[in-house]
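Excluded from the complex is one protein chain; the other protein chains are retained at their positions.
The letters A and B name the chains in turn, as written, and every chain counts its residues from 1.
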Amino acid sequence: MSVSNPNWKPKIVAFCCNWCSYAGADLAGSGRMAYPADVKIIRVPCSCRVNPLFILRAFERGADGVIMCGCHPGDCHYTSGNYFARRRMTMLFSMLDYLGIERGRTRVEWVSAAEGAKFSKTMNEFVKTIYDLGENRKLGDLRCKK
Amino acid sequence: MARIKQRAIELLSDGTVMRVIGWEKGEGNCDWSPALFENAAEMENFVYGDYAGANLSKYCLKFNRQEGKTLVVLKPCDTLSFRQLLHEHRIDREKFYVIGAGCKGMKDEKGGLLKCSACKGKEFEVYDEIIDDEEAQKTTALMDRMAGVIELEKMTAQERFDFWRGELSRCIRCNACRNVCPACSCIKCVFDNPASGVQSKAPVTDFEENMFHIIRAYHVAGRCTDCGECSRVCPQNIPLHLLNRKFIKDMNELYGDYQAGVGENERTPLTSYTKEDAEPGIVYERGNA
Partner (left out) sequence: MMRQFPANQVKKIIESIPCAVYAPVEDGAMVVFERYQDGMELRLDKICTDKTPKDILFPQWENLMHFRVEGKTIELSEQQRCEEDYVLFGVRACDIQAFKVLDRVFLSDPVDTYYAARREHGTIVALACGDPKETCFCKNFGVDPAQPDADVVLWLAGDDYYCEAYTDKGRALMSTWETRDAEEGVVEWVKGEIAKKYDALPFAKLNLKGFDGDHLMEKFNSPKWKKLSMACLGCGSCTFACPTCQCYDIRDYDTGNGIQRYRCWDSCMYSDFTLMAHGTNRPTQVERYRQRFMHKLVYFPSRNEGMYSCVGCGRCIEKCPMNLNIVKVIKALGEGENND
């Protein structure tokens, strides 16, 4: 889909777990590793806290892409939260795909507290994907765009 | 079937059960309704047969707290829903006397029910006694139940999007699918909760239709026994079972075969995990973009 609005800037929501990914983002910041300002981080206690409704709500309010970051499998602060989150997101992404929503608008990435560079790289990649996909028209509430 | 009626009357008369949930005839021949019978005289109107399509397990929630036992007549597929409600501790096994009733596939005024065309078998998962007949054992599924899902998966993303927009745009948010669903047993649904931020009584935008149906299917994922009631009751003829079956198919493929409401294991695919599970990105590597 091409970008019809030349002033369009993507809105990207990143759910980051408090223990790994948020710290990873922090490290990216203190290490001066740049990532686009289009990414808005929402800190959650654990990737498992991310309810599928959160993802849909983000799209509803005008997000063009949603990414969820958590501790690497096996490293969850709460032992197993990210394992559950992994299954949940797999199922949700599959359903969004089934409904014909563009692939690539949703993503899961495991980022540890030591991986500032990975955080920055992931966000740069994701933002590029969203730029390529263009504005999210299939899954958002028009009333929020007024 | 006269035997079920007779047995229910016996159990009512000897005090084993205080009430019976079954069916009664309507004004015409095909419009049977679920009904409550509290004494032998009322049992006069009890019927069981070709038009007993409704799944009575959800009604058990209404009678779980009431005094004495309730007799409930369940078809094989209905017993899966009943078992699932037991797993979730929503009903107490001691409060119900389950008669498993043989089923040849149910009908309505338009013919055989869609859900019966993908019959899941004739085994009763829960019962106190079974009143079956030979005819019922002979009938089998007419189609592969995943056929509709596979067909959609073969389409391109745009075609799927157009298909679902066409279907879901008919939604009038009557909530029949939710209210009939034995897996939708929340006391207060998130969509009825003014504090949830997503409560809405009308499908005002495309997004709300999408969200309601995605989330509803998601909330029952892993617990949905595929009883098919959602599609049966939809006044707008939306094929809602295709959403639930997609989840079932995905879970079977990714996490191993699973049928909700079968067996003693209370863990569903979404309340368990293995360390080797696939990464979410896998869904973007399959099928058509």
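By our rule, a residue touches a chain if its C-beta (ideal position, glycine included) is under 8 Å from a C-beta of that chain, and two chains touch if they have at least 3 such contacts.
Small disclaimer: the values here were computed from a predicted structure and weren't measured.
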item	value
Touch partners, limited to displayed chains, of the chain removed from view	A, B
Selected residue (touches chain absent from view) among B:G68, B:G121, B:P235 or B:G263	B:P235
Residues in subunit A touching the chain absent from view	61-62, 141, 143-144, 146
Touching residues on subunit B - with respect to the absent chain	26-28, 31-36, 54, 59, 62, 166, 170, 172-176, 178-180, 188, 192, 194, 197, 199-204, 232-233, 235-237
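Everything that follows uses one rule, which is that only the chains that are shown with their structure count from here on.
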item	value
Cα-centroid distance, subunit A relative to subunit B, in whole angstrom	34
Of subunit B, residues touching subunit A in the complex	152-153, 157-164, 190, 197-198, 204-208, 210-211, 214-215, 217-218, 221, 243, 246-247, 250-251, 254-255, 269-271, 273-275, 277-284, 287, 289
Contacting residues of subunit A [partner subunit B, same complex]	52-53, 56-57, 59-60, 73-74, 80, 83-84, 86-104, 106-108, 138-143
